[in-house]
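All protein chains but one are shown in place.
Right, subunit A next:
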Amino acid sequence: MAAPQLLAAEAASSSRSLTITLFLIFVAITLGITVWASRQTKTATDFYAGGRQFSGFQNGMAIGGDYMSAASFLGIAGIIALYGYDGFLYSIGFLVAWLVALLLVAEFLRNSGRYTMADVLAFRMRQRPVRTAASVSTIVVSVFYLIAQMVGAGALVSLLLGIKPGATFLGMDADTAKVATIILVGALMIIYVTVGGMKGTTYVQIVKAFMLMGGALIMVLLVLAHYKFNLSALLGDAAAQSGKGDAFLEPGLRYGVETAGDAAKTFYSKMDLLSLGLALVLGTAGLPHILTRFYTVPTSRIARKSVLWAIGIIGTFYLFTLALGFGAAALVGGKNITAQDKAGNTAAPQLAQQLGIDYLGGDTGGAIMLAVIAAVAFATILAVVAGLTLASSSSLAHDFYASVIKRGTASERQEVSVARIAALIIGAIAIALSIFAQSLNVAFLVALAFAVAASANLPAILYSLFWRRFNTAGALWSIYGGLTTAVVLVFFSPVVSGSPTAMFPDQDWHWFPLSNPGIISIPLGFFFGWLGTVISKETDPEKYAELEVRSLTGHGAH
C-alpha cells in the first residue's frame, strides 16, 4: 500500500512530536491570553459577555470558532470522503440555519437580554419558573453537545497520534490515552472558562477560527491545484476512486437510503433526512452557547454585523469541506480512510499528509501537514467545549442561582464566583460522563442537541419576541414539552438501542423508527407553546410593550 496509511512510515514519530509541539504552543498561547483576559475581567459583564467590547468581525470569527466543531471539520469531510454528495447535503443545513439567527433572533436578543437566553424568555414572565426551565434546557443541550465533543476528542487522539491497539505512547495504551485526552481537554476548558470568562473564551475561539480557516485553505488550494482548478476533474476522480461511480456525486448513499423491496425502511430513511434537515436549520438559533455570543458586542447593529461575518466564514468553510472531502476520496481513497477510522473522521488529516508528501517535500512534508491539521483539530475541539461550558455555567449562575435561589439579591461578585464554581462542576460532570460513555457510540448527541434547541428553545424565543399573548405557562409548556418529546423519542429510537450502530447495540427497546426526532418534536414544541399560552389567563401587555419597544429600538439595552 502506498503512503496514505496514516503514520505508516518512519515519519510517524516525528509527526507525532510535531503534533504535540504545535498543540502545546496553541495551549501556551491560549493560556497566556486567558491569564491576560482574567486581569481584564472585573465585572459580571466582563465575565458573562466579555465586556461587550468585541467588534463585528471579532465576534463573527468567534461565532465561527464556537460553531464549527470537530464534527463539522473532521466529520463532514469524512462523510463526503466516504459517501460523497450526502456530506455536502448535511453541511448545508448548518449554514442556512444562520438566516434564522440573523433575521429572527440575534438583534432582538442583544437588545432585550443581558447575559443568557433566559433573560429574554423571562422578560415578561414569572421569573423563577421560566428561568428554571431555561436553565434546565440550556444545560441539557450544552451537556449533550459537550459529551459528544469530548468522547470524539478521546477517540481522535489515538488516531491522530497514531496509537494503534496494542501499542503504547508515553507508557499509555490506546484506551488510557483516550481517558487522558478527555481529562486534558476537560481540564483546559475548565481553565479557559473559570480564569478567562467570556473574554478568554472568545479569544480562544478567534485564534481557533483563524487556524481552522488557514489550515483548510492551504489544503483546498493544494487539492484544487492538483486538478488544475478543474472542479469537474476532481469530482470525476473522486467518483472513480470511490468505486461507486456517479452515485457518489448524487444524494442517497448516506441519507434517505433506498432499500430495495423494503418500502417502510426506505420511507423512514427519507423521513429521517427531512427530520435532520429541519432540526439543523431551526436548531442553531436555539443553541445557548451561540445565543450568548450576541451579548459580547456593544449594540444590536454590531450583533447583526457579526452574524453577517459568521455567515461568510461558515459558508466559506463548508465550501472548503466540499473540496477536502472529495479531495480525500480522490487522493487518499475510501479504503485507506476506513482502514484508519470506520466513520471517516481521519479523512482530512490523511488528506493533509498525502498533500504534504506530494507537494511539500515527501515524508517530512507529509508529517508536517499531518501535524498541523491534527493540532488544528484539537484547537477546534477545545474552542467549542469552552463555549459550551461557559454557556451552561452562565445559565446556572445567572438564571438558577441569582434569580431562582437568591431571588435577585445576589451581588455581581457572588454571581461570578458561582459561575466559576458552576463551570468547574459542569466540567467535572462532563469529564465523568464522557469517560463513562467513551466506548459507546454517542455521535447522535450532536443531532439531539440541535433537535432539543429547535423543539424547546426556538419556539419559546420566537413566541417571546413576537407574540403579544405569550405567557409563563406557554414558555414552560414549550420548553419542557419540546425537550421531553425530543429526548424521549430519541431514547426509543434506533440510535440508542436496537441497531448495530446504536449506543447500546446489544439491547433493543426501540419503537420510534427515526433517528432524528425533529419532524415530530419541533411542531409539537410550537404546539405546546401555543396550547400552554391559551389555557392560561395570564397576560402582561405593559411588559410586552416594553419588550417589543426595547427589542426593536435598543432602548435601555445593556
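The working rule: contacts are C-beta pairs under 8 Å (C-beta built on N, C-alpha and C of every residue); 3 or more make two chains touch, one makes a residue touch a chain; residues count from 1.
Here is the rule we use: contacts and distances are computed from a predicted model.
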item	value
Name under which UniProt lists the unshown chain, selected from "Phosphonate ABC transporter, permease protein PhnE", "ATP synthase epsilon chain", "2Fe-2S iron-sulfur cluster binding domain-containing protein" or "Membrane protein"	"Membrane protein"
From A:F23, A:F47, A:F73 or A:F88, residue that would touch the chain that is not displayed	A:F88
From A:L221, A:L249 or A:I429, residue that would touch the chain that is not displayed	A:L249
Hidden-chain contact residue, picked from the options A:L217, A:L231, A:I405 or A:A432	A:L231
Hidden partner interface residues of subunit A, rising order	85, 88-89, 92-93, 95-96, 98-100, 102-104, 231-233, 235-236, 239, 246, 249-252, 255-256, 270, 273-274, 277, 281, 301, 304-305, 307-308, 311-312, 315, 318-319, 466, 541-543, 545-546, 548-550, 552-556
